[in-house]
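Accompanying notes for the structure given below.
Note that one protein chain of the assembly has been removed; the remaining protein chains are unaltered in position.
Naming follows writing order (A and B), and every chain is counted from residue 1.
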Amino acid sequence: MGKVQSKEDLLKLRESCRQLLHVRVQGERIEDLTQITVFMGNSGYKSGAKEIMNHIFEKIQELGKEDIVLLQADSSGLVAFEPLVGVKRPGSDQVLFGKVDLKKADEILQDYIIDGNSIDGILALTNS
Amino acid sequence: MQNYKMHMLVCGGTGCKSANADQIVLNLKRSLSECGMADDVSVTQTGCFGFCEKGPIVKILPDNTFYTQVRPEDANEIVTSHILYGRKVHRLLYKDQTTLESIEDSKHMDFYKKQHRVALRNCGFIDPGNIEEYIARDGYLALTECITSKSREEVIQIVKDSGLRGRGGAGFPTGLKWEISSRYDDEQKYVVCNADEGDPGAFMDRSILEGDPHAVLEAMAICGYATKASEGRIYIRAEYPLAIKRLENAVKAAEEYGFLGEKILGTDFSFKVSLTFGAGAFVCGEETALLRSMEGGRGEPTTKPPFPSEHGLFGKPTTINNVETFANIPVIIRQGAKWYRSMGTEKSAGTKVFALAGKINNVGLIEVPMGTTLREVIFDIGGGIKDGKKFKAVQTGGPSGGCLTEKDLDTPIDFDNLVAKGSMMGSGGMIVMDEDSCMPAVAKFYLQFTQEESCGKCTPCRIGTTRLLELLELICNGEGTMESLEELRRLSSVIKDTALCGLGQTAPNPVLSTLNAFWDEYVAHVVDKKCPAGVCTKLLDYTIHADKCKGCTMCFRVCPAGAISGKVKEVHFIDVSKCIKCGACMDTCKFNAITRG
Partner (left out) sequence: MGMVADPKSQYEELDKFLLTIAGTEDELIKVLHRAQGIFGYLSDDVQYYVAEKMKIPVSKVYGVVTFYSYFTTKPKGKHRISVCMGTACYVRGAEPVLEEFKKELNISCDETTPDGKFSLDTLRCVGACGLAPVVMVGEKVYGHVTPDMVKDILAEYA
């Protein structure tokens, strides 16, 4: 008697198995997703960007937002503004937020990305 | 289930494993543990990514960084630099060979841009040893839909409508084959998967079996349902131990999850799969020889008709398909015949996997829509000829195929076009040759292979290939004449007409195609007694260079033919009329004063 006894069983199993490949599937369709990039490097790490990154990741999981992907990059050089977080919507330019703490991270995720409101803290410089 | 922030995929194909991919996996895991990130980042060994020239490959997701030529010693840096600090390891990135720029994401690389991976859809993406990853990619959904909500006739119609043709070489319409098999009524019927991939230089099937074994199992079960067969057997060559292991594990997992066995998914359909090993006989790729081998005998072909659909394994109706053919089935069922037909050409729908090898920059496994030209494959995807040499020919179809040359480069690849040009697609092996290849020697190489692999049952092949080989040896040794060339042609056409099976019937193809395309080269061998490519040692002259010769007399002493003259401390001289071309002098000379050309 196998684990899967019907089509319904299979579809349920497929749902739970999708989590195994979630990050890879995100990589495949990355251009269609909203990309949150946390700038790391030694300086970012020292400024606490790793904790911000972990926090954002957990929040994305909690909210079940599959169309937001979390990325990490080297320090952009803007050390004074670290932890630095970039947000890039599909088809748009990247927008940078400086000195991001946990509260700001929540605001970026919920207010800015999910609710689509404008929030302050966007840096005038663009990252090139 | 653990939520990983990043995935690291390490290529686990045979080629990369031979280059220490396993050690890379261990080192990555260890480094991640040491940095406290073992819970954040997973390491998975997948099937072949296809870019064998640049292996071992490590891919990081979701940022899509594609690292090439990774060594076990690099693992720690990848973890501490890229994973910990987001700093990519630039020296491991792929560099475009023309612009020399680094390309991080493989989808921007020339090697991948024109590819369309259908049969290879899961290779390099999933862990072939984990059925749940296969299920996550809609695995076994096609089988479920077939056995719970489609009739056998409907399933066969989808395959027919898709236009899928056998990918093993013959190109017989798959749907039609299934339909014919389904008509024969017998209590016991079989589905057989031909995984004997004997063409040297072909590794398409191996990669699918190693990278996505469940796709083949699912397809065999679908075929079993459609043709009313209850048992599937995979004939796999013994030279593929990794593929064997992955298949055995996949069968166990499929049984455990209920996709194989009795009364699958609560229906009346039962299907089981077992493996049979080959033992090193190229002829067993021919379906009747394969069946005789599966029955425990010598792999000697039998006449057709009757075809295996009517009278196959143990005399029962049997549907035989190639690995790649099967790999396409689940996705055709799920996405529909129309989708499949939207790719490829009118008479050759879909895509084809090719093993690109030889004197090409990007050796590896590729999959392109039918209709892609040879030029695009060799120069765009393949990156052109290695070391900047000149393209001479591309051999397609293995020992049964022929050589295509410069004038054929714009041919759109499909079953019929290549046959029209004097070759065939075969199973997908594509060997690229440059100006340093001697075409008579290439023909001789292929005949050495087919002559040895001839099963011996029928005279035209057993004796015919031996005679062809002897003629080619004479030609390459400088003992051939113009009559030899005529004899080659004549004998080739006789063998083609009279041999019992495909091995014999196609054995003369490399001879005929090189005679046609490189006639002048053959003439040079038999009339001028010269090998223009500089390969046939018996046709090359040995020369002692005055500026390097020290007069040590070593060559004079080893020459068995007394062809060298010279006094101590004086430049020596080779008399070419006496020279037997043994090469002993060149091997002995410590001053590199002797060359061959």
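Following the convention adopted for this analysis, a residue touches a chain if its C-beta (ideal position, glycine included) is under 8 Å from a C-beta of that chain, and two chains touch if they have at least 3 such contacts.
Not measured: the values here are computed from a predicted model.
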Missing chain: touched chains present in the view: B
Listed residues B:Gly198, B:Gly232, B:Pro369 or B:Gly480, member touching the removed chain: B:Gly198
Selected from B:Asp186, B:Glu295, B:Glu346 or B:Glu486 as touching the chain missing from the view: B:Glu295
From B:Gly358, B:Gly383, B:Pro440 or B:Gly480, residue that would touch the chain that is not displayed: B:Gly358
Absent chain, residues of chain B that touch it: 14-15, 18-19, 52-53, 55, 197-203, 206-207, 238-240, 276-282, 293-299, 314, 355, 357-359, 363-364, 395, 398-399, 429, 431-433, 437, 445-446, 449, 455
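Simple rule for what comes next: only the chains that are shown with their structure count from here on.
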CA centroid of chain A to CA centroid of chain B, Å: 41
Touch list for chain A against partner chain B, complex: 1-7, 9-11, 13-14, 16-21, 23-24, 26-27, 30, 38-42, 44-45, 53-54, 57, 61, 69-75
Residue ranges of chain B in contact with chain A within the complex: 1, 3-7, 9, 40, 61-64, 84-88, 125-126, 130, 132-133, 135-138, 140-141, 144-145, 148, 255-259, 261, 264-266
